[in-house]
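So that we are looking at the same thing, I have put the structure below in structure tokens.
Some chains omitted; the rest stay in position.
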Amino acid sequence: MAQADAGGIPTASEHEPRRKLVTADGTPLKRALQRAERRRVLAAFGLVAPLLIFLLTVFIFPIGQMMWRSVDNPQVVNALPNTLQALRGWDGQDVPGEAVFAALHADYMADQDRPRREQAMGPLGIRLNYELSAARGAISRTGRNVDTFEAPFREAFLDAHRLWGDPALWRVIQREGRPLTAAYYVAALDREYDADGNIVQRDENRRIYVSLYGRTLALSLGITFLTFLLGFPIAYYMSILPMRQANLLMICVLLPFWTSLLVRTTAWIVLLQQQGVINTLLVSVGIIGDDGRLSLIYNMTGTIIAMTHILLPFMVLPLYSVMRTIPPSYMRAAKSLGATPTTAFRRVYFPQTLPGIGAGAVLVFIISIGYYITPALVGGQSGRMISNEIARHMQQSLNWGLAAALGTMLLVGVLILYWAYNKLVGADTLKLG
Amino acid sequence: MRTLPPYATTGERIWFYTFRVICFAIFFFLLAPILIMIPLSFNAQPFFTFTREMLTLNPDGWSLRWYQDLFGSDSWMRSIRNSFLIGIAATILATTLGTLAALGLSRSQMPFKGLIMGILISPMIVPLIISAAGMFFFFSSINIAQTFTGVILAHTALGVPFVVITVTATLVGFDHSLTRAAANLGASPTRTFFKITMPLILPGVISGALFAFITSFDEIVIVLFVAGVEQRTIPREMWSGIREQISPTILAVASILVLVSIALLTTVELLRRRSERMRGLSPG
Amino acid sequence: AEDPVRLTIVSWGGAYTASQVRAYHEPWMEMNPHVTIINDDGSANALASLRAQSQAGNVTWDLVDMLPSDAQLACDEGIILQIDHDAMLAAAPDGTPASEDFLPGSLGECFIPQIVYSTIISFNTEMFPEDAMPQSIADFFDTEGFPGRRAIQDRPAANLEWALYADGVAIEDIYDVLATPEGVDRAFAKLDTIKDELVFWTEGAQAPQLLADQEVAFATGYNGRIFDASEVEGQPFEIIWDGQIVEWDGWVVPADGPNVDAVMEYLYFATDTQRLADQAKFISYGPARASSAPLVSTHADLGIDMIPHMPTNPDNYFSPIVLDNDFWTDYGDELRERFANWMLQ
Amino acid sequence: MFDVRDDAGFVRFDRVQKSYDGVSLVVKDLNLDIARGEFMTMLGPSGSGKTTCLMMLAGFETATSGDILLGGKPINNIPPHKRGIGMVFQNYALFPHMTVGENLAFPLEVRGMGKSEREAKVKRALDMVQMGAFAGRRPAQLSGGQQQRIALSRALVFEPELVLMDEPLGALDKNLRERMQYEIKHIHENLGVTVVYVTHDQTEALTMSDKVAVFDDGRIQQLAPPDVLYEEPENAFVAGFIGENNTLRGRVTRIDGDICTVRLDDGGAEVQALRVNVEGEGARTTLSLRPERVRIAAPEEEVDNAFDAKVAELIYLGDHIRVRVKVAGNDEFIVKVPNSAKGRRVSVGDALRLGWATQDCRALDPS
């Protein structure tokens, strides 16, 4: 704790400015200290090292490797070395000349000589198709009879597929003929390159990710707020109960926490669907008519309800552990000073729960922003989140570069948030009950 | 707020009861899905709805069909075995590594504390889909994708933050003069650890271990990416159940697991009370 | 005795895998006691796993059930084996070589079809008056005449074709129209007319689930799943065969798999005329060989005649739309983006 | 705030009882009047119910039976925030998220006081405890003693007529504690507020209070000004609890007006003592005698009782020496010898002749 009067007592260093820096035998103090403490530092580090190394290998490195895929771009360079060489100096406007097509032919022939597993034209087609529809068809269909082509090659190629006559394809080849690319990030931001190589917004009906990020963010914020709204009262209630009763109620919080996520999600399907428990109950009580059943699931409502339920314990646990440590004397002090119970709560109690709210909110927000399973099951379309899109590119469309770019952006966002939280509140307030 | 004082106004009285009603409604919200699932697991039909027969309490609407299905199914039995195998192995690894690290981190001499803490809890912060994707590629490249080793290592990584956080928190309240006292009385560091530190931080270690276990036990995203058919766990089997083949067997599994959880949580609470008594703290 | 072999065979799970187990795996294991077959239901993400296994040089799968479009991709990437059909596959009982016995256009460079399945629209009969059941794709798009919610899959394939078909495009022109921007707009405009009633599903099992729960009145789905729900589980579902989207499903062999020789032996057996016909005893998908069709008989457990449930039965095959994989290969990425964007609106 | 002028019974506890669990009484039968402007201390061992009494007065606990009156009016049905009682908590309870200035402004703000008036009052209150320069700090940035002062001035800033303090100095070290005692006492004198002060430190109670109520076992054992308490304890508990005390046990053999004769249990010697609290002849009694009232080698005619003693131990305490002697079978008998006398010093093993006046030796209830 800082000593109160800053000005008053002269500090020791004012007394002996020089001797501070060396010990009696003349060694600089810092070095003497380091020497004396080295063994302890090593011992402490030795305890942490196994886990640190483990995580760096099994976790941090793989994520770095995955992020690398968002810029890694070997396909064009591998498949078309000669073509790229020949394309140097191409103006990017008209269809290239014979030299380029001859180089292209040479690249095709070289590729067919390679063992099948090392052939580069397949991956090239897939890569180019991300940038330009039908490019894969052009590459693969041309490949089936390219060995019959005779010089001059230009005409043969233009006959084989219309895209060879489209400067757009050549621009893509030229642009992506580098080992690193920004194209995945461009796509992840709903942008594309225009004919002059400028990055422009995509056609309106092809924009997905930015709005999906926006929605993911809004959904996560909403869910965080809801968990706070529901979590605060019960955490407070438990914190004023005697330990025994509080622990019993805590089991009510922990039980869902311990029940498989998939089961809880399924249970919500049972509860919320049109013929589900809630609708049926409402109909039988007469609140809604049989034809006015509510759409509570396979949309955003379903995602919000199920995720709020699933994440609520992550809010309650840190809140509760903070509230337990706030001594009742603060509220009493406020009342003795003349504050009404409401004022005392608002001005004195609530501000002291902020670290708990912060910890809970960050946990819930971080978890929900990366959520995947529940939205996939109950989200329908309006309840899907960015992670579903990442998973789709990982597993279905196989556009791993785009998945990595989307993932990297998500990760960076989360890390910034965590960093800010750590600065503002301190990560060591994260507690789990 | 625990009891109504004699000077409470009418408004305060109304709020006092309203607040309790609200709280119990929220607790009900927490429990509702679990309560609904158990009767449904006795459905005679292969769908997740209460049939008319069930609602009229017609015995034909109820059956043990899904429980028989569960215990008769090799794949379910295998997934249960796998879940426990993977969960326990990952928990042991995470708890050992995490506890050691927490001990190191709690030493005042530890350099780069903030950074290292950040790395150690990163598996909790990084969105699962990203972890899963990264591990999928990396594990494939070192030939441990679709092996038990791979899944166990992945789940160890996911469980570690919980152990580090809970044990570190326990160590904050740990009286370091006890280890000094032990050394002073002649105990070597190893002996001190096993005889003094470990028994005292055990509650924190156990709660971290439970978190690590449940993380593994309930984990699906990583399993979807990294596990092969031989490593299918309960959640993975449920995933098939929900998305690939319709079968309320998952409700039967879940009901059994809920009962196990209740038993486990109750045991933990009883243990806690016992240890408080042991330490002479009044049971509060 | 021979050395024991474990074959890992990847398929779609559920009733479909069950039908393969009973028609192919069990007889094969009986004939070859040293072979154990392990079933993995990873087909939904097979291409991703296969690519990762192959890039890592650690292929653990022996045989994979996939759709022809994915098979074409995998083949382009060189991660599955090319097939010499006549050398590797059994001829028909009458001696017709495999390349001629399999239905026209079904064999791929790396792909051996087993079945022809169709994506159809089905409905829950309890949700419509008995005298006004829907009959056609046009009825599916008629929300006034046939109220109720509709479940469709969250991808453009099939849905765009149906939209154009319902909008009056002739079946043979559908893909030509869809290759033009105007055609795409037209398809989406048609979909817009039912958008308020739509629910989206992802995995095959969800469609019958949604129908059974009466969450929706209509659902698109795989005919085999719907058959299973209605005939085996007794759900009141009916299929609209009008505009059924027909596609193959079949095997591919991963390159560098652990037991390539053993798999080839298995494949020779599992794709012969009798085996393909046998599979239809367990699920209502049509065999991919012409020579199998006459052998299709009754359901193994229910004893009902399977012929009327086959998508290829002429009573059902009156207006099929055959899925154009080349089209989807070229335009799929772009249309998926457009479709995703449309869903989000 | 409270207009009824009843200066003698400004605060009145009237047959107050309190039970937390419905089984046992923590406060048993409390009757207590506190006059306006008085500095009244509740002193007693841990668990004797001091805090409970304070909490009932402040309104945070309700009396199980009996009435508490403030300015003549029962306050049972007034909520704490309307009682207008200032309170200093044991751990200070300064709001950690507010600065010192905000802490002090809080009671004024909730009373709807304007900003400029508020600031003036806060400044005055801070100056009163010499903390004017610290208005911008947060409580965590202050030392224990500084926090204590802020807690004090926060409890006074809204000018309550009654201030309660629950062991406000318990957490401070000795030097600081003495300084703060001094300051609190002076503030009390300057402002003239009524103070109810809780402590279990007898020195603190003696030095600060106008009146001290000694609590034990949920009852007031004695209520008196400090010097009366020390010099004329009414029972053995008070005698033992306040100050250092030599205890001799025995049986009353004769009573003669104010004086009684007691035969000691050990050794059987007879002692003359002042009769304070004995039931009658033949009753058991505890004799209480302050160490500093024992004289060494005083002329026989000056003391009423004289005994031979043997020095067992000397404890050097700077300004005086505690001499433990064995006398009349009791070897825990203490005599204090001032260190200022130039005269002879005693050493261990010395034989001494001790004496004391009958007036100084009080016969109390047996303990």
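General remarks:
Letters are used for the chains, namely A, B, C and D, taken in the order the chains are written, and counting of residues starts over at 1 for each.
Please note the rule applied: a contact is a pair of C-beta atoms (placed from the backbone, for glycine too) under 8 Å apart; a residue touches a chain by one contact, two chains touch by 3 or more.
Given the structure is predicted, the values throughout are model-derived calculations rather than measurements.
For the full complex in this file, the chain formula works out to A x1, B x1, C x1, D x2 (one representative per kind shown).
The definition used in the following text is that only the chains that are shown with their structure count from here on.
Of all chains, the one whose Cα centroid sits at the greatest distance from that of chain C is D.
Once CA atoms are averaged chain by chain and compared with the all-protein CA average, the nearest chain turns out to be B. Ranked by number of C-beta pairs in contact, the top chain pair is A-B. Taking the mean of the C-alpha atoms as each chain's centre, chain A and chain C sit 34 Å apart.
In whole angstrom, the spacing between the mean C-alpha positions of chain A and chain D is 64.
Between chain B and chain D the centroid-to-centroid distance comes to 54 Å (mean Cα coordinates, whole Å). Shared contact sites, meaning residues of chain C that touch two or more other chains, fall at 44-45, 202, 213. In chain D, the residues touching two or more other chains are 59, 79. The touch graph of the protein chains shown belongs to none of the named shapes. Interface note: chains touch in the pairs A-B, A-C, A-D, B-C, B-D. The touching residues of chain A, when paired with chain C in their complex, are 116-119, 121-123, 125-126, 129-130, 133-134, 136-137, 140, 205-208, 211-212, 215, 273-276, 297-298, 376, 380-382, 389, 394-399. Of all residues in chain C, those touching chain B in their complex are 8, 12-15, 38-42, 44-45, 52-53, 55-58, 60, 202-206, 208-209, 212-213, 229, 233. Taken in their complex, chain A has these residues touching chain B: 37, 40-41, 43-52, 54-56, 58-67, 69, 230, 233-234, 237, 240-244, 247-249, 251-271, 273, 275-277, 280, 309, 312-313, 341, 366, 369-370, 372-373, 377, 387, 390-391, 394, 403-404, 407, 410-411, 414-415, 418, 422, 427-428, 430-433.
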